[in-house]
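Complex shown without one protein chain; remaining protein chains in place.
Labels run A, B and C following the written order; every chain starts at residue 1.
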Amino acid sequence: MQRIINRPDYVVEDMLKGFLKAHSDLVVATSNSRVVRAVGDTEGRVGVVTGGGSGHKPAFIGYLGRGMVDAVAVGEVFSSPTAGAFLDAFREANGGKGVACLYGNYSGDNMNVKLAMKMAKREGIEIRTVVANDDVASAPKGQSEKRRGVAGEILMWKVGGAKAASGATLDEVIAVAQKAIDQTKSIGIGLSPCTLPAVGHPNFEIQEGTMEVGIGHHGEPGIAVHTLESANVMAEKMLDVILPDQPFSEGDEVAVLVSGLGATPVMELYILFGEVEEKLKEKGIRISRSYVGNYFTSLEMMGVTLTLMKLDDELKACLDAEADTVGLKSFPGKHSV
Amino acid sequence: MQRIINRPDYVVEDMLKGFLKAHSDLVVATSNSRVVRAVGDTEGRVGVVTGGGSGHKPAFIGYLGRGMVDAVAVGEVFSSPTAGAFLDAFREANGGKGVACLYGNYSGDNMNVKLAMKMAKREGIEIRTVVANDDVASAPKGQSEKRRGVAGEILMWKVGGAKAASGATLDEVIAVAQKAIDQTKSIGIGLSPCTLPAVGHPNFEIQEGTMEVGIGHHGEPGIAVHTLESANVMAEKMLDVILPDQPFSEGDEVAVLVSGLGATPVMELYILFGEVEEKLKEKGIRISRSYVGNYFTSLEMMGVTLTLMKLDDELKACLDAEADTVGLKSFPGKHSV
Amino acid sequence: MQAFSNERGLPIVEAMIRTIQDNKTHLSEIDGMIGDGDHGTNMNKGFTLCEERLQAMDASFLEGLQVLGDILFSEIGGSMGPIYGTIFMEMAGAVKTPSRIDEHAFLAMLEAGIAGLDEIIEAKVGDKTLMDVLLPARDAFSGAVRDGKDFRQALDDMVQACVAGRDATVGMVARFGRSSRLGERSRGVLDAGAASCCLLLQAMAKGINELLEDV
Partner (left out) sequence: MQAFSNERGLPIVEAMIRTIQDNKTHLSEIDGMIGDGDHGTNMNKGFTLCEERLQAMDASFLEGLQVLGDILFSEIGGSMGPIYGTIFMEMAGAVKTPSRIDEHAFLAMLEAGIAGLDEIIEAKVGDKTLMDVLLPARDAFSGAVRDGKDFRQALDDMVQACVAGRDATVGMVARFGRSSRLGERSRGVLDAGAASCCLLLQAMAKGINELLEDV
């Protein structure tokens, strides 16, 4: 295990120490060592909270900041944060107008959020949730409540965060975040496993010369193991699953997010994006916002997730709104067209 | 080789196709397929050019954009761009006030830049260069002309780009870029090799359980191979080389850039940053700007580079100036303190 | 009628802590077969933190359960923190600080713990989770109480149901949690959560038994 760590059981603590120091312009520690919040307050507006296991940098804490997320509950590597952390994140993000908890569909997160909401309610904090389920490979079309949340969460946070920053009500924030994730579909391809520092060896395998289509963000098995193919064929296989699911069709305008899983050279993410762009163009689907990079990773896994969001004017405005976070900065009026 | 590519010999072409599509708001193609330029023109101000081999994303083309680099010459993977590409980049960036070519000290780049400058001079374009040599491990202190340029180049581009954007003269841009790199020192630690797609196997080795201190951006041998140590000891070993070299000493204010080499989880970059911060504080050296992430990579190498820049008011102002590129966006007045 | 003193009931919680500590490796091994192999570690972390916290106070049985629940809530993420945290917090809050706890009070506690879970999980009997122990245990205990058996007998019935429920998970296919991803391949081994739940209820029963007084 060729890693830059001190104590394998304390990587999250050690990481947070560095993160808080490095980004003191954007984030601050709170009384709960597993809750980080954005600088500035949410007084008089809706607060946005998320949370999840560690090991997905820049997710989750990298999206803290103006125009995106206000407080994050931080879990162990690949493990849900505690209910207590979610509760404290709710308290931190509460500015009197309620809190939108926008998180991913994993059973631990679901339980901890629900438990924290119960406690928060007793304190009079109004919490509503949107549960991201953009990973189309994680359950069949009819069973979207079983689908996991993956890189599409970033677009959900961006949209919900922009709406909250605009002074919208909790209902409005929830509605647009729900729309964002409803119109977003993702799929991953895994090319190598990853190793949790505390475990010391990979806990799943991907044979050299094969690729796992539909892999999850923690190595959850995909829908098929294929012989390794070219970027062109990968793009095709991914689109073949995503496009009919939404469906995305001729005349649609979409945002495309290609995220590396950690160890794949960014050069290759662009190669894949180039293939996706070509295929979408052939189908008459227009990409008007694009994000390519390591946006939501899985430690040092090799592989990629492809995310498409069907756009409308409201979603576009929210994507384009100014934001200043570690993982995503956008200037007003600046975007790919 | 678990990679997302089409044709191993055409990864640069395929990458550029995707890059240009994904970032059409920031960059545009030129008549030379190996030259990419920022949108907007340099009319009436100094243009900034750089260039180098591919495989270092977001370097080099990821730093094209407002407030940073105006045109980039793109080479094959880990290989200098052609002299022709540098010449065309000069032409693209020339707005009548001369061009600052800010690049890294590699023999191929040196030759191609010199040859291109000779041609440019014939066309009446004034070119001056600053050659980054921040990698202290690549030659002893007295022989800084032999030292390679690594991640410190990013700070040089940021500073030079900001100065050029402010309307300064070519002399002023060159002077501040030279100061930037003179006050910047870097060192890398390699934890795993990387594989060029066209070659198909790693062309150097790093034994499991060891680390190569002082490794170069293409796997150039470092100054020592040690048993793999904790992040704490890595930070110490790196600072032990960097600090006396500048020297950085008590009372200094510095910018710190921790860049992953590609496959190291970003979580670990923060762990290393945390250790560096602590050690610098003990020595009375104050970090007032910090950058942590995959800023200058080497395909899927595991490992990290640590870069320190000694700050003064002019350098700080240039680092903080607004910039809008794929690899580095900064908002005016927003920075770590 | 049989009952035990809430005031002097902390040894029951201590016995629960001990059984988790003693079976840490065993529980992780079971989890390792069809899960990620950390169930013993996860549980041990929370229960040992609780042990430390309790050393610094002079807690009753219900206060001990409350501390356990609080720590699971605030220190243990994943699924075990909220599930066991809910069970113990709800049990602790089910009865209003009585001086003695009889079988009716204990039944109310079991019912409250299970009711709390309703809001956060969906698993039922047959899904290969700790519910395969918890629900039959409650049913056995409440059946015994309904049938007029005394506290001691009811606890015996409960423990029998626990063991039967735990062992029944061997034949099941997991439908929740990490091992559910394996589908049919999850059949043939115990469920880790069922195993820990069985250990905890056994320790609870044994601890209560030792403190039971006829009143």
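Assume a residue touches a chain if its C-beta (ideal position, glycine included) is under 8 Å from a C-beta of that chain, and two chains touch if they have at least 3 such contacts.
Keep in mind that what you see is a predicted model, and the values were worked out from it rather than measured.
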### Query
What are the shown chains in contact with the chain that isn't displayed?
B
#### Entry: Listed residues B:A59, B:V72 or B:A85, member touching the removed chain
B:A85
### Candidate in contact with the missing chain, chosen from B:N112, B:N232, B:Q246 or B:S330
B:N112
### Task
Would you write out the residues of chain B that touch the absent chain, in ascending order?
53, 75-76, 79-85, 107-108, 110-112, 114-115, 118, 203, 220-221
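The criterion applied here is as follows: only the chains that are shown with their structure count from here on.
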#### Entry: Shortest contact path, chain B to chain C, counted in steps
2
### Task
Report the chain closest to the protein's overall CA mean, measuring from each chain's own CA mean.
A
### Task
State the chain with the largest centre-to-centre distance from chain C, centres being mean CA positions.
B
### Query
Hey, what residues on chain B touch two or more of the other chains?
none
